[in-house]
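Below: the structure, in structure tokens.
Some chains have been omitted; the remaining ones sit where they do in the full complex.
As written, the chain order gives the labels A and B, with residue 1 at the start of each chain.
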């Protein structure tokens, strides 16, 4: 595989400023990689000899595993630094940690951090590619890429399609990255949920805000649920989990409001019986496990494309 | 190495239903692999490009390391998910975790779990091979395989040989898997220890139960000690560690009751001075470290055989 003329980014910080044609390049690359996953020998030599460092200052087994497996499929070595248990990061600034990682000859850094803007900051202080794996309430670009990739699989081109994102949207980087990706690809996005979690200010992002669940589901081609972050919620956003479920949980009755071929998505892990009925999570409508596999292919594509761009930049500097 | 006609299992859940000829296949395969361990270049390409996931919902560095090293010797990639520290597993069912791991393109799952039956359950919900690395008080099949393999090394064929298993047998998956393996291979097994830890009901498994330590040791060709799980014991099973040691600990005096060439085994880690005298653990009678090395060879054999069986099944489905 060669470098695409449509991809020159070394870092992937967010989707807000990515062009639709760049999303196409990532999706095309991910589609190629996905085909290799079923082979009996799955390793590709693309990143052989390179070292990826997962710098996860906020815990996330799920996303970290996907990046780790993606890197290994491309023959890279992977080192994971888990912030909370690491003496590396104790009493040290993020910049110092990253400069140390770079001095240890890392070739790429995947950063998960609780502060919005941390990935952008890091990309300005190190020379190696920085991939944002979630920065506070800002963006989670690979999630937005894998969700839009999954939607394209099932709905074809997204122009004019209606996608409803339902749940705890207020501080959701997943929702933000999806809004950027989906609107760029021409979809109509509706954000739904209780007014406390979905303030009307979101309309400035070019989406519809809807607090009537039936209306939000009625004409949707896909409904994307967000995990209720009960560990983050304070009592001010909604009275109780049970209250949320009774008002906005997607159950069999409410799913009947959907069009017959509308699909159900969830970034995982699902709180069965809270935001999503257990039987629905396992139903034919659900593409939740496809999202997981697509997440692997998307991370392979992002690591590959940013890695090649970085190599080309280095060669350019040498000349 | 090719697929044996005598091995068609994709999963290894326990030894209760395994045929003696299947134990022979595993032992023969392990013997071949063990020869490769001494080489200066030890890697075999058997599982190149495959990903093994160690799903350890109960902590066990020892068993996990053995599986990890076995997989790496066969050129597989290994990802370890340690349940208690993993956000992947928080508030998620075992099935969901496993389905996610499978969707991330894992090729095999090694499961350690505190619930008896968890591995069997998992083998019914995922398509990839499931290897049981210990499920509650049920089975720990690779331990039974490595112990019987070690016994064959030292005693030759086991038909008619007398093996005494001594210690905390009541909830021991190690004892159960050994009973199944050893009786299938024709050995006479005696379970020994205090009546509270070795109830007479065990005779239904086709073994002898003996509460007289001297009688249990007198004619044994091997004595296999079990670790006293002091963290699990409630005061009802025996009054104190000291009491256990004074009544059933294997010390120099009691070892003199053994036949001169009888061997001493222990699955580790040894509580020196509790169930086993420290000098005995280091004596010529002790084959404890051989068990460790054999554990590596056995896990290589199991991963290899189940991996090949799974590949053949997949090819069969495609036709």
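One rule holds in what follows: contacts are C-beta pairs under 8 Å (C-beta built on N, C-alpha and C of every residue); 3 or more make two chains touch, one makes a residue touch a chain.
Worth saying up front: this structure is predicted, and the values here are computed from it rather than measured.
Whole-complex copy count, one sequence throughout, 2 copies displayed: 3.
The rule is short, and it goes like this: only the chains that are shown with their structure count from here on.
Rotation angle relating chain A to chain B: 120°, from a CA superposition, given to the nearest 5. The centroid of the Cα atoms in chain A and the matching centroid in chain B are 40 Å apart. Residues of chain A touching chain B in their complex: 37, 39-43, 59-62, 65-66, 68-69, 72-73, 268-272, 289-290, 292-293, 295-296. Chain B meets chain A in the complex at residues 48-51, 77, 79, 81, 86-93, 96, 99-100, 102-105, 311.
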